[in-house]
Each structure stands twice: as C-alpha cells, then as structure tokens.
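Sharing a structure, written as structure tokens. Questions coming.
A single protein chain has been omitted; all remaining protein chains appear in their positions.
Letters A, B, C, D, E, F and G mark the chains as written, and numbering starts fresh at 1 in each.
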Amino acid sequence: MVEEIGTTDEGDLIINIGPQHPATHGVLHLVITLNGETVRKVEPHLGYIHRSIEKMCESLSYRQFIYSTSRMDYLSSHINNHCCAMTVEKGLQLEVPERAAVIRILMDELTRIASHVLWWGAMAMDIGAFTPFFHAFREREMINDIMEETCGARLTMNYMVPGGVQFDLHPNFHRRVKAFVKQLRNKLPEYDELVTHNAIFKSRTKGVGILSKEDAISYGCSGPTARASGVDCDIRKTYPYEGYEKLQFEQAMSTDGDTYSRYLVRMVEMRQSLSIIEQLIDNIPEGDFQAKTKAVLKLPKGEFYSRVETARGEFGVYIVSEGGTTPYRIKFRSPGFSNLSALDHTVRGQKIGDLVAIMGSFDLVIPDIDR
Amino acid sequence: MMEPGLDHLLFIGTALFFIGIYGFLTRRNLITMLMSLELVLNSVCLNFIAFNKYLWPDRLDGLFFTVFIIAIAAAEAAVAIAIIIHLFWNHKSIDVHAAEELKN
Amino acid sequence: MMNGETIVFYLLAALTLVSALMAVTSRQIFRAAICLLLSLLGIAGIYFWLRYEFVAAVQIVVYAGGIAVLIIFSVFLTQRSGEDLPRQSRARMLSAAVAALTGLGLVMLQVLRHRFSGTTNPAIDNGVSAIGRRMLGVGEDGYALPFEVVSMLLLAAMIGCIVIAMRSKTKSS
Amino acid sequence: MGPASMIVLIMAAVTFSVIAILVSRTVLKATWNPQKGEPYECGIPTRGQTWIQFNVGYYLFALIFLIFDVELIFLYPWAVAVQQVGWIALVEIVIFFFILFIGFLYAHKKGALKWV
Amino acid sequence: MWSFSKLTDLIHAWLYETFSPAWALALEMVMVGVAAIGLFAMLGLVLVIMERKVSAYMQIRLGPNRVGPKGMLQSLADTLKLLVKEGMTPNGVDRVLFNLAPLVAMIAAMLLLAPIAFAKDFQIWDLNIGVLYITAISSLNVIAILMAGWSSNNKYSLLGAMRSGAQIVSYELSAGLSILTIVVLSGSLQISDIVTSQSNGWWIFKGHIPAIIAFVIFLIAATAETNRAPFDMAEAESELTGGFHTEYSGMKFALFFLAEYINVFVVCAVGATLFLGGWMPLHIGSLDWFNHAMDYIPSSIWFFGKTFFLIFVMMWFRWTFPRLRIDQLLTLEWKYLLPIGMVNILLVTVIAILKWHF
Amino acid sequence: MSAETQPAKFPGLVQETAGGGILSGPLEDVINWARSNSLWPLTFATSCCGIEMMSTAGARYDFSRFGFEVARATPRQADLIIIAGTIVNKMAPVLKRLYDQMADPKYVIAMGACAISGGPFFYNTYSVVKGADHVIPVDVYVAGCPPRPEALLHALITLQEKIKSGGKRERIEIDGSTLK
Amino acid sequence: MTNEEIIAALTERKPELVSETGGEWPNFMVAAAEWPGFAAMLRESEDLWFDYLFCLTCVDWKTHLTMVYHLSSTRYRHNIVVKATLDRSAPEIGTVCNIWRTAEFHEREVFEMFGVHFSDHPDLRNLILPDDWVGYPLRKDYDDPVNMIKM
Partner (left out) sequence: MFLKDYFNDIAQAVGSLLSGMRRTGYYFTHHKEIITEQYPDNRATLVLPERFRGEVVMPHNGQNEHRCTGCTACELACPNGTIKIVTKFELNAEGKRKKAVDAFVYHLELCTMCNLCIQACPTDAIKMAQSFEHSVYDRSQLTKILNKPESKLQEGVE
C-alpha cells in the first residue's frame, strides 16, 4: 500500500486511533485526518480480529458451527446463536416447541439488556465518566448469574441447539429474573440521573454526529443506530420471528439521528426488553425444551436466510447447502459492518472528542465486524 | 567577583538588548524576530527596575514603567502574532520575504 | 567574600544571558521559544532578587503564562517545528554579531564612564498596596490615567487581533 | 524563611527528581529493542512526521487570553488598594471594565469566542 | 497549646547556638528542603490512595485492600515499583526537553508550596504577594506540559499538550478573578494577612453572595487548571490515550503524576485559605464555649481538614461527571465564568467599600 | 504449577528478563513485593475475553483490590499485558510492538483459549495465531473460554506469586524473521 | 408486494429475467453486465423501492462465482434476492456502491475474499486482510499450509 506522507493538506494531521485504543472497544483501527481538532476523514481499517469464521464454518457440522457465532458478537451471543439455529431449523423444516421458543425470546431479551447495559457504561466511559461503567456491571452481573445458572456460562453460553435449547430452565430462573427486573427498573432512573440528564453529557451528544434517515438506509444501518434516524427497522416488528408478533412492544424510534437520540433509543429499548420479559416470565408454556432431532443433521440442497434483531441491529445468516452435513458456504450479515461504514460520513466535520462519542453511540463490537 | 550593583544590572540589560538586536538582524523568520524583540523590551524593563532600585529607591515610577511596558509588550505580541498568522494564511510562509511582498 | 546572594545573582545573570543567546541562535524554533522563556524567567528571578516581587510575578504571569504559550501555538501553526530553521549566511551572522558587539562595547563604555547620581532618600515601600494606591491615585503622581489608557490599549489590541485573525480565518475556510 | 526558600525548594525538587530517575538506572538492567524507541501510536507505526505544521484552533483564545491576562495583573494592585482608596477605585474599575467589556462583546459578536 | 512555630523556633535557636551562622543557615536550608520533599512525597502517597478509595466507594467496590492494612500501603507499592521501573527515553524525541519537562513540572509544584500556611505561624515564605506568586508559578505548569507534549514526538502528546495549554491558560483568568474577590475583601495579597482577616469568620460566610459565587468559580477553575476530570482534556484517555505523557514511563511519568497531585493539593489549599479561613478554626459569632472548643483543635488539623475536604470535592467531580469537549470547555470559560467573574468583582467592590462584610 | 519448564517446541535462547538480578537479599524482596502489588495492566482486549476482563475490573470482582487498578492506555506506563482474546496474523505485529514498547519489567498473561493456543479457531482458519506465545513470551496461561473473572484473578495471583518468589522469567527469543 | 407480484412486476419490465422459485424470497439471475442498471431500476422504481441492501456476498461454486445480493424495501417490506454469475478466472461486475453506499465495504470484502473485481469502485483495496495478502481465502481451493491446520 502506498504510505501517504503525514500531511495531505497544509495543517492536516494523520493520526492512528487503534488497534489498541480504549475508545475503539476492541481492535478497530481508524486512520483519522485531522485539521486542528476537526476530523476531516476517518478511514476504518479492519481485520485485526478477523478470525475467518466463515471459512471455518464450512468445515463444521450444523450442530458445531453455532458455537462459533457466539464469539462474533459476543455481547449478543444468544441472539446470534438463535439466528443460526433458526436457519438450520428452516432448512430442516423443524418446529420448535413452544416452550423452547419462549425460553429463547427470554434469553434474547436478557442478552439484549446485558448488552445495552454494558454499552451504557462503556458509552459513559467514552465520554469520560467512569462511575457509570461500574454501576452498569452491577446489573450485568445479575444477568450473568442468571445465564450461568441456566446455560452454564457467563458470556458464550452456547445454549441454543437446532430444535430448541440445550437445557431446561433452572428452577431459580423465575425468581432471579423477577429480582433482576425489579432491580433494573429501580436503577434505570439512577442511570438517567448519572448520565441521561447530565448537562455535560447532553451537550456532548446533542446535535452531534447526525445521520439522516436516507443515509442510514443507504449505508445499510440497522438496529438502534438506524432507528435513531427514524428508520423503522426492528426485525422483531418488521419480520417477526419465534413469536415476537404475539408480544406487545413498540419500536424505539427517534428522528433526530444524533448521538443523543441513539443513546435514548437504547435506553428505551432496555425498558421495552424489560416489559417483554415481564410479559413472558409468568407465561412460559410447559412442554419440551427441545425438539427431537437426528444426531447428524443434514440440510437439503438450497439456500436459507434468516434474520434477527441483535442488540446492535440486523443479524443475518445465509447458508448455502449442498445437502451435506456441513454448510457449503455460510455468510454472516453482521450489523456492525454496515453500521461502521456510516461512521466516516457521520464523523466528518466533528471534533475528535465527538468521534469517540459517536463511535460509542454506534455500539460497535469489532469481532462482529471482522468475523 | 564583586558585589552586584547597578553596573552589573546595566550590563545584563545592555547585553540582552544587543542579543535581541543580533537575533533581530540574523533571523529571517517573523516569529523568531518577534522573540528577539521581546528580549529587547525586557532589557528595557530591566534597566528601569535597576535605575529605580539603585538610583531612586524613593519612587515607584520605574516599577510602573516596567509594568506598563510588560502590558504593552503583551498587547504588541498579541497583535504581532495575529498579523503573523494572517500573513501565514495568505502566503503560506512567514519568512520576512513574504512580508516584503506585502509592501508591493 | 562571596555570599549566597551574590552567587544567586550571578547564576541568574548567567541563566538569563546564556538562554537569551541560545534563543537567538538555536535553529530549532521550539527550543528557541523555550530558551526565550527561560531567559525571561531569569529576568523574573533578578526582579525577585532585587525584591521587586510584584514585577517579578507580573513578568512570570504575562510571559510564561501568556506570551510563551501564544508563541508556541503560533510556532505549531506556522512552522514544521520538526525541521531546523534555514541556516543564515555566515556573512550576515558575522556582520550582525560585529554590530551587536560594537554596540554593546560602546554602550558599556558610556555606562561605566558615567557616574550615576541618584537620591539618597530612604527607599519606600514597593509592596502591592503602595503600588495599588499610586496606581489609583488621581493626583500629581498618580497613575490613574495610564491605568485607564491601558484598558483602551488593550481594547484596541483585542479588536485589532480579532479583526486580523477573523479575517484570515474566514479566508482560509 | 525568605526568598532563599525558593532556592531551597528548587534544589529539593531537582535532587529529588534526579535521584528518583537515577534509581531505576542503577537497579534495572533494561532491555532494548528497536521498536521500543519508536513513538507509540496504538501499536501501529506512525505515519508521517509529528512535528509538522498544525492547525491550532485555539490560538484565537490564546490571543484574547493574553489581553485579559494583562488586565488581570492590573487588577491585583487595584484589589489590594480598593478599601483604602474607596469610591474612586470603584469608578476607575467600572470604566476599566466597561472598556474591556466592549472588547469582550465585540469578540463575542464577531464570533471569536466560538469554536472554529 | 502545641504549635509548629514553637518547634521551628526551637530548632532555629538550637542550630544557631550549636553551629556557626553560615553552617546553621546551610543546615536549616537542608532541613527545609528535606522537610519539603517529605511533605511532597507524603502528600502524593496520601492523595493517591485517597483518590482510589473515593473512586472505589463511589463505584460500589472496595478499592485496594490487600496491600498492607486496608490497602493503605498500595500507593507505597506503586511508588516503589515506579522507582525501579525503566524510565526510558524513546528515540526521536528531543532528549533535552523530554527529560527537562518532568523536572520543570516538579520545580513548579515544589515552588508552589512556599507561601502556603500549613498551620499557625508555619509557613515557608510569607511573601507579600502570596496569592499572586501562586498564580504566577502555577502558570509554569503550562510550559512543562507543552515541553513534554512537543518533545515526545508523538501526535497524541502534541494534541494533548496543546489542549491543556489552551485550557489552563483560559481558566487562569477565572481563577484569578475569584481570587481577586477575596483580595478585595481582605485588602492584601499576603497569605498570612488573608488568614488573619478571617479570624472572626471565614470569607465564604461573611463575604455574602459574591464570595460564594467566587468560591464556586474558583472550584471549577481549579479543577480545570489541574487538568482533572471533567476537564481532563490533556490526557483524555478515551481520545488521546495518555495525552502529553503518553511517551513517559517509570519515574519520569511518576513525577508528572506527583506534580499533578501536588498541584491539586496546592489549589485546594489556596481555596481553603482564601475562602475557608486557612488554619483558622470555625467560630460562630459569640458562642464562646463552642469557639473555645474549636480552638483546641490544632491549627494544622483545621488547615488539612479543609484542604482535604476541597480535594474530596474535586474527586467527587471527577468520579461523577463526563468530560467536556475542548470547545465546550472554552465556551464555559468565556461565556459563563469570565463575565460572571467580572460582574462579581464589581459587586464585591461595592460590598467592600460599603463595609457590608463583617 | 511448580516447575517452570520451557515449552519445548519453541526455538531460541532462554534469557533472563530485565528487572532481576543486581540487588540481592531483602532489598530485592521489597522490590519484588512492590512490583507484584502494583501491576498496572495495559488496556488491551481484542475480543470476547476482554469482556470478562472488564467484568473483573468491574465492581463485582474488582481487581483494583490487588493494586491492578490503574489501567494504562499507553504501554509505556503499563507493567502487564493481559492478552484477552484472539490474536490474528494482522494483529500479531501490533501485539509484538506493544510488548516491545513497554518499559521493563513487563509481564504477560494469556487469557483464554484463544490467547493460549488459538482455541476455537485452531483448526481450519487461515488467519489466527496459534497461541500468543508465538509472538511474545507469556508468563501465565489461564484456560477457559472465556475464563471466569475469578479465574483471571487466580491468574493474577499466580503471577504475583511468581514475581514475589523472584521468579526469573524465561524469555523466549523468537525468531523475528517470521514477523513483520 | 407479495413475492408473486414482485416476480410479475419484474418480468413485465424485463421479460428475459430468469427467476428461481423455492426459497423464501423471489430469486433473480441477471447478467453481470446488466447488473448496475438493473440495480438502479430496483432502487428507483416507485413500486419496488428496494432501498436497503442488507446482504451482499459471493459464493464460489468451483466452476464459477455467484454474486448474491439481498435487497429489501423499508417502505413496502418486501425482499428480493438477485444473483449474477461471474467467470471464475477474471470475475468482474459493476459496483453498486453509488446506489447503496453500504455496498462499498461489502464489495471490498468480496474483493479480497473472492477476488471479484468491481469496476468503478472508488476505493477497491483490502479491507480486512493485510495489504500484502496473497490469495482469496473464501474460494474453495484456497489453501494455506502455514496457517491453516486441517482437522
């Protein structure tokens, strides 16, 4: 590659942010052209955590490949696994028992909350407030406990299997989830006190990094990032799956498209996830938690695509099957990848401090982008 | 070595003055020339204070002059730097040649 | 005998002059700025030594806190501070040095020949409150008028700066 | 103690720092490798020079600051003498501030106090 | 009552009895120097552990608790470690300035200790322009930071240094203005005078509203001048990794760290002296028994108590607020603090001339 | 966890690491005590394990109790890299550079399967480094995917033990030619 | 629109289009040369309004490559899959990143992973892989004896 010299124009400074940088939440590498404090251009360089999962999955069986997706977007590992399981089920034309579907949704929503809570702390940290990060982990740890009890792991649960879930719910599940819902409902006003209403936070985020609706669509943004710009793209509403159509919730939307509205959308989403959990927790149907499947799964020849709404946006799995036990080609459509492509457009002309805030509000998870 | 007195201070003042002059003559860069000028101004301040201290200790005028000179030096530096930056924006250079161009 | 005060004075003088020399000769512009600052601090030290604390503090506040920062900023703005300044022609440097040295010699000659005569009146208080009273005095030896004039000057300087700088800013963008 | 304390404190600071810095030199056999000497930029070799000419957006603030800084030093003797001088001091300072305030308003109006 | 002044006088007398004057002076100087270093190091250690504990409790965790009793030796371990950690000088830096910068920061911080009145009659140098001296010396910090930032040959450092240059310089104005408020009231720049002028009440109580406004402005400006959150633009970790000290390691970095904490201490001490009466005990009107009881608490405890209270407040800020953006920071100064400060000065002048303060 | 054997498959010399050696006796003990109790980690996380590292830093597990609190963003001031996550070929030179740029003495913990051996990405991947110790020497390995926070704390304590006992770290000189 | 309506609407406009059935969404094959124009039509037509490109990838069929574009409409909520067959030795197709800007990154990814050349792409460089990478890792015949340990 041609190494450009340090300056492109008089007074422009090229500066690397990342791969090892606290603001990039991982190993994203941004090459930033600065003019004074103003960002002229941001050029993302990816691949610092490209683990060739797509290639690897071509040699894994349909049971095995699911686990590798929880390492992509590790903050919504459940939801990723869910999507994979759904795709395989689509191929096998397998009905998931009702109980399993409800458990899946419950877990999805818990994961979403855990992800948003962590994001909330990280976003506050990006803007320079450290305390919210620690408070966020208090709630996140409660979810982790629930997960650990039922699924056996804190982060990469590997709970979904084609046809249902691995284990039945732990007997403590109800109690714990209820306690958690109560706790988070109590703490959310505190979150607002610490961050949402904070004058400094508002002035840092309001009117900063505006992404218009057209741009959001054109850049393929999804999830809260796009919804903050007014795109109604919540897959749970627009292409409901697994019984989301039966639930009552609203798409969290905003029309401003700035950093603050991206923030608010996620805060609203947390509350909605709570209400989804509340709707379901007392109505878990009895029955099997797993459909009967063969030991070795074979998908018919064809192409299968399913999409879900992860904490970051639309996640899709595209399986091309040749009829064997392993996928012929597998493609993960990751929300972060498309969202990231809008970063340059959003950041241009903002200050370098805003860059960090905007990136925080995009909620990028780098392994999800690099795969 | 002698006990320092007026002469010593005057020597420092004068030396500073001429160091400043030297810098002013040899430098071609407006900022460095401005820096030399600051030295010259300071030598003047030093002399005022020295005279005040050793010749007219019953008055404060030397002190006042110094303070005012410092104030004026600051204002001068501010304006000079504004001009330098202005020149720089227009000519992309702050060499004195660029300034000479301005005259034409 | 050399006492402590004398040593301190000579140290300060050396600091002032040496760093002033470096300030005008260094080809690294940033270093030149730092040396200039050191020289100015040396002068402030001399003021301290002379027990003119107020002037010394003013010197530090204005020069270290203000002018130096401003100069450094403008260096960043207008220079590639990593590069050395272009070398001057030897002849020019030589002639300047000769001129400066001659000047210095002549002036010093005059200074040493001249017998200064000051008052023998006892020294008066040069503390801040005395300065303040004088400064606000409206009488014969008060400095009230200059005090106000300074504010006019500052106003003028500020407006000048803004006019010049803003114009260049709009032009550049 | 008088002004000598400045000397003492400077000496103390210097000795302390120098000794502190030298301790690790004597105790530690440090390793060296070529990459250690390079500037740190998030683990990526830096591109281009650092000491380039650079758009300092804040220079205007520094300019205006300098003016106000000078104003401030005149206020110190004034503040000390206020109570002794009385009303005249107030009048003078009101004039002084008034003039400066014009400049301030002018700067504000011109947008000099807004970010680039 | 036990007091520092007696102790120092005793030592002074003893020295001059035992040694010839020149030696006595030299010895005295050495003792002051050593005492200053000791104070300096102590303050550094205490402030670091305090900061960690405060942050830990605000963040619902425990903080260091395994090194020494209750973790109190944590900062000692850190210091020792830094002492034996390599303090390297990368290639390509300007070696002279790079190594000089922490020294300048240290000198500035150390010089700031001179006029602080730590207790009744316990002051290193009670010079007649006390507060102006502090303002002046603390502006040297900018230079240290700019030197460090430029000489590091690192873009983060340079950006960080320029930011903090602009920031410190701007906030010096409001800090100066709020200091002046008290100077107007007390009519002196000398620290001892200012403290004595508060013997019948602290300025924050008897200075009416202007003193309170000035106090708030001072706190904000002090936080900004010491580069602490929410004004930590210089080392804004999530933007510029380490800011101006990105390239510094080992003890060179520790010196900056130490200098920063001493600066925090000094500005808080100044705040305590100006607004909260320095070492003056709390007196309430004519409540004699109360006043007597208060008098029994040693003056140094009063002073350190107040100072540490202010330090705590600054830590409280730090662990609560997000960081401002550099332009907002300057807007805050120029649009809010400076005009308010100027109006406040006029107000206080009226009060002072009318002798409305008690 | 007793014998410190050198992994056989890595070529190269065994070197004593910096920081050992010149002083002996109680002073050395004191220094080792200080070092072991003040390990400032570099904020280095590449993937999932990084989240567990954050949990460990978080309020529930709080590794600041041991004095690891001051996470530094710059390697110059850090004592410890916790390699939390997968290292891929593109990242390896960066990791090497970060390690090289740290001031001595420096320590490394490989956290999680990926950092130890490539873990889940050991087979059939074209871009994953099969173990961070191919790139930089590692002091302590902690297995798990991800290791739970207690496990990381255990690793930190293990590292402390090693430093306290004056454990001279073996340093594996790696053939630099394979890396760019 | 339902799948059938989409098929009808499109075959009306371009009768030569091959549509595949089966699968959830209508599937169309276009010739690589026609693709950018067709894409613009999909994006601009008021009744189709496929403004959201949510997945862009490529499949290596050992004999040829197939580009796969998944489109949907945020207005009508209908989806479509468009495919284009490319020659394996010198795959080339026009870029659509001026139509859907998200395509820029996706195409760069496909470029490095499959070696598909996107003509008129503004910045066709490696995005994920290192700049000096050789080979197209997601092709079926890719082999890397050094890094890839086969199970």
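In this text, a residue touches a chain if its C-beta (ideal position, glycine included) is under 8 Å from a C-beta of that chain, and two chains touch if they have at least 3 such contacts.
No experiment lies behind these values; they were computed from the predicted model shown.
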Which of A:Ala23, A:Ala85, A:Ala136 or A:Ala153 contacts the chain that the document leaves out: A:Ala153
Contacting the left-out chain in the complete assembly, out of A:Gln166, A:Ser212, A:Thr238 or A:Ser275: A:Gln166
Positions on chain F contacted by the hidden chain, ascending: 1, 3-8, 59-62, 65, 110, 113, 116-123, 131, 133, 138-145, 147-151, 153-155, 157-158, 162
For chain A, residues in touch with the removed chain: 60-61, 63-65, 67-68, 131, 138, 141, 145, 148-153, 156, 158, 166-167, 170, 190, 193-194, 197-200, 202, 295
Contacts of chain E with the absent chain, listed as residue ranges: 54, 57-62, 65, 316-317, 319-321, 336
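Note that in this section only the chains that are shown with their structure count from here on.
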Pair joined by the larger number of C-beta contacts - F-G, A-G: A-G
Chain located farthest away, centre of chain C as origin (C-alpha): G
Rounded Å distance between chain A and chain F, as computed from the means of their C-alpha atoms: 29
Where chain E and chain G are represented by their mean Cα positions, the distance between them in whole Å: 63
Contacts with 2+ other chains: residues of chain C: 4, 30, 54, 58, 61-62, 65-67, 69-70, 73-74, 76-79, 81-82, 128-129, 131, 135, 150, 154, 157-158, 161, 165, 169
Chain G residues counted as touching two or more neighbouring chains: 129-130, 137, 142, 151
Chain C partner contacts - residues on chain B that touch it in the complex: 1, 3-4, 6-12, 14-23, 25-29, 31-32, 34-36, 38-39, 42, 45-46, 49-61, 63-64, 66-68, 70-79, 81-86, 88-90, 94
Interface residues, chain B side, partner chain D - complex: 67, 70-71, 74-75, 77-78, 81-82, 85
Interface residues, chain D side, partner chain F - complex: 26-31, 33, 35-36, 38, 40, 43-45
